[in-house]
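Here's the structure we're looking at; comments come further down.
Only a portion of the chains appears, each positioned as in the full assembly.
Chain naming follows the written order as A and B, and within any one chain the residues start at number 1.
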Amino acid sequence: MIIVLKTDATKEQINHVVEKVKSFGLDVNVSEGKERTVIGVIGDEEKLRVKPLESLPGVESVMEILKPYKRVSRDFSPADTVITIGNVKIGGGHFAIIAGPCAIENREMLENTAKQISGKGMAILRGGAFKPRTSPYAFQGLGEEGLKYLAEVGKKYNVPTVTEVMDTRDVDLVCRYADIIQIGTRNMQNFALLKEVGLTKIPVILKRGMMSTVQEWLMSAEYIVAGGNSQIILCDRGIRTFENSVRNSLDISSVPVVKQLSHLPVIVDPSHSGGKWSLVEPLSLAATAVGADGLIVEVHCCPEEALCDGDQSLLPRKFEKMVGSIEKILKVVGKKLS
Amino acid sequence: MIIVLKTDATKEQINHVVEKVKSFGLDVNVSEGKERTVIGVIGDEEKLRVKPLESLPGVESVMEILKPYKRVSRDFSPADTVITIGNVKIGGGHFAIIAGPCAIENREMLENTAKQISGKGMAILRGGAFKPRTSPYAFQGLGEEGLKYLAEVGKKYNVPTVTEVMDTRDVDLVCRYADIIQIGTRNMQNFALLKEVGLTKIPVILKRGMMSTVQEWLMSAEYIVAGGNSQIILCDRGIRTFENSVRNSLDISSVPVVKQLSHLPVIVDPSHSGGKWSLVEPLSLAATAVGADGLIVEVHCCPEEALCDGDQSLLPRKFEKMVGSIEKILKVVGKKLS
C-alpha cells in the first residue's frame, strides 16, 4: 500500500500517519520527494485494507499494490485449474460447450431440445428452474418440478446438467438434482449465497455481474474458495455500457485478462451478451479465438414459443453448424472439444 | 407495443406476426408507411412482454410503450406516498434524516455516536449488523449482537432504527429488532429477498443498484408491492460510471425523474456516492435542493477508528452544521424537517 501525502502536509501529520500504520503491526518506507512525501507500507496489506487511511489529516490518496484476492490468483497456483464433471473437462486445453433452453418450460420441450443437440457438441445440458426476472409478473420458473425434468433428461442423454440457484434456502435442493450450479449475474455479489455455495462440493459457474469489474468478480470467486469449494468456472456474459444496439456488451478482453490473473477456467455466454440469436455465432467464434475454455449457449427447439429469452435462442441446426466452425478454431488455438 | 418490420418484410411475414399477436388475445393496428410497416398492439401489453417477437421472421425491432411497473407508478396513485414510522414522516413534504455509523462495531461506539447527534437532526438511527463486503476477509458485521445494540440505542434516544438484511433467512430476525429494513445496492435484484420482504409489513428502504436503471429500480419496488408490502422508501446512492475521482457518481437527476414516474418517497445517500466525507455536505445540500425526501448519512464519533467506510463518515459536529444549511434549503423548496 502506498500513502501519498498532500503537498502541504505537516511533519506532525506525516508522523501521525506513520504511527497509525505501525499500530497495525506494519512497517513503513518514507520517501520524501521534491513535491510530495510518499509512505510505502511493508507487510501484510490485508490488515490495512479496510482502515480509513484517507480520512487522516494530510493524506491525499491511498493506492493498493497487492491484489486483494489470494487463492484464485495465478500467483497462488500457476497451473490452469481443470474442472472435471463426469466425462467432461473444462480448462487447461479442454473446451466444453454447455447448451440448452433458457428456462425449463415443460418436459417435452427440454427433451426435444436435448435430443436434437445430443452428440452434436453439447457437453453439458443447461436449463433454468428458478428464473431471475425483472418483472414480478413474468414467468418465474417451474421450481423443483423443473429440476426433476432436468435431471431426467440429463440422465437420458448421459450429460451433466447445470441450473441456477438464487436463494440460500434452495442450495441443498438444487445440489440434489444438478451436477453444476450457476450463480447468476444479479447474484454475483449476493455474499450470503456465495458463502452457502462455498460450503458445498459441487462445481459452480460464477457469472460476472453485468456491472462488476474483473477484480470484483475474482473477489466473489475468492468468497467461494475461502468457504472451502474451489471448483469454480468463471463465466463472462457481457457488461452494461452506454451502447444500446445489444442487450449487453461482451467484454471479450476479460478472457485473456482473467487468464493472466487467475488459474480458474473462463467461459463465455454469447446469448445473454448479444441478446439476439444472429449474434450468437460470431460472438461464439470470437470467444473461442480469444482463449475461452468453453461456452454456455441458449438453444431452443422452437424459439417462437419460448417463455423466456426466445429472441436470443439458437435453433438446434444452427447450433450444430456453429460447433463445426468452433472445432476448427480450437485447433488454431491449441485446444480440444470436451 | 410497437412492432417495426424490416424494409423487405413479405406479406406472409407480416401476416404471421399479426396472427401471433392475435393468438395472445390482443388486437392490432397495422400502418403501412412509405418505408416500413409498423404494427401497433392494442390491449394488455403485459401478455406480450416476454414473448420472443423479435425472433419472428421479418421483424426488425419491438418497442414497448407502456411502463412495465404498475402499482408504484404515479398513474396508479397520483398523490405522494407518506411513510410514517413512529413520529417520523418521509414523503409528501416531510424530509427525514437517517444518520449513524456504517457498521455497528460495538455498543459504546454506537451509543457515543447516537448521543452526539440525538436532537441535532437525526430522525432515524442507522447501523449495519450484516455487512456486504467485497472481500471475504473483511469484517462481516456483528450479526444478532449488533441488532440488539441497535434496538437498545434506538430506544434510549427514542428514534426508529434501520439496518440492512442480506439473506432471506434473516428477514424475520431483523424484523424483530429494527423498525425499517434496508435492501442494499448489491441485492436490488435479489428477487428471492424482494419476495420475502414483500411478505412482511415493515417499511423498506430499497437502495438503487449501482448498475441499475431507474426503470429496473422501480420494477424491484414493484416486486415488494406485488408481495403485499407497499411501505417503500427508494434511496439513490450513486451509480457506477467511468469517472474515477469518486466512489460512485451520484445520479442527482434520478430524484426528479422518479418523482415524475412514481408516488414513492426518494431519499439520497451522499456518503456512499461520494465516498469521501468532504463531499457529504455539498451532495446533501444538492439532494435537498433537487427535491429529495430525506438523506441517509454516515456519521461516526471517531472515523479514524471505524472498521468500515471511515473515509466517508462525517464527524457529529460537521453533521450538526450541515443540518442547519439543509433546513434553510428546505424552506426554499417548501418542505420541513421531520
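The rule is short, and it goes like this: a residue touches a chain if its C-beta (ideal position, glycine included) is under 8 Å from a C-beta of that chain, and two chains touch if they have at least 3 such contacts.
Predicted model, so just to flag it, every value in this text is computed and none were measured.
K.L.:
How many copies of the chain make up the whole complex, given that 2 are shown?
P.N.:
Identical chains making up the full complex: 4 copies.
Following the convention adopted for this analysis, only the chains that are shown with their structure count from here on.
K.L.:
Provide the C-alpha centroid distance between chain A and chain B, rounded to the nearest whole angstrom.
P.N.:
Measuring from centre to centre gives 26 Å for this pair.
K.L.:
Would you mind writing out the residues of chain A in touch with chain B in their complex?
P.N.:
20, 46, 49-56, 68, 132-139, 166-170, 186-187, 189-192, 195, 209-212, 216, 219, 222-223, 226-227, 240, 276-277, 303-304, 306-311, 313
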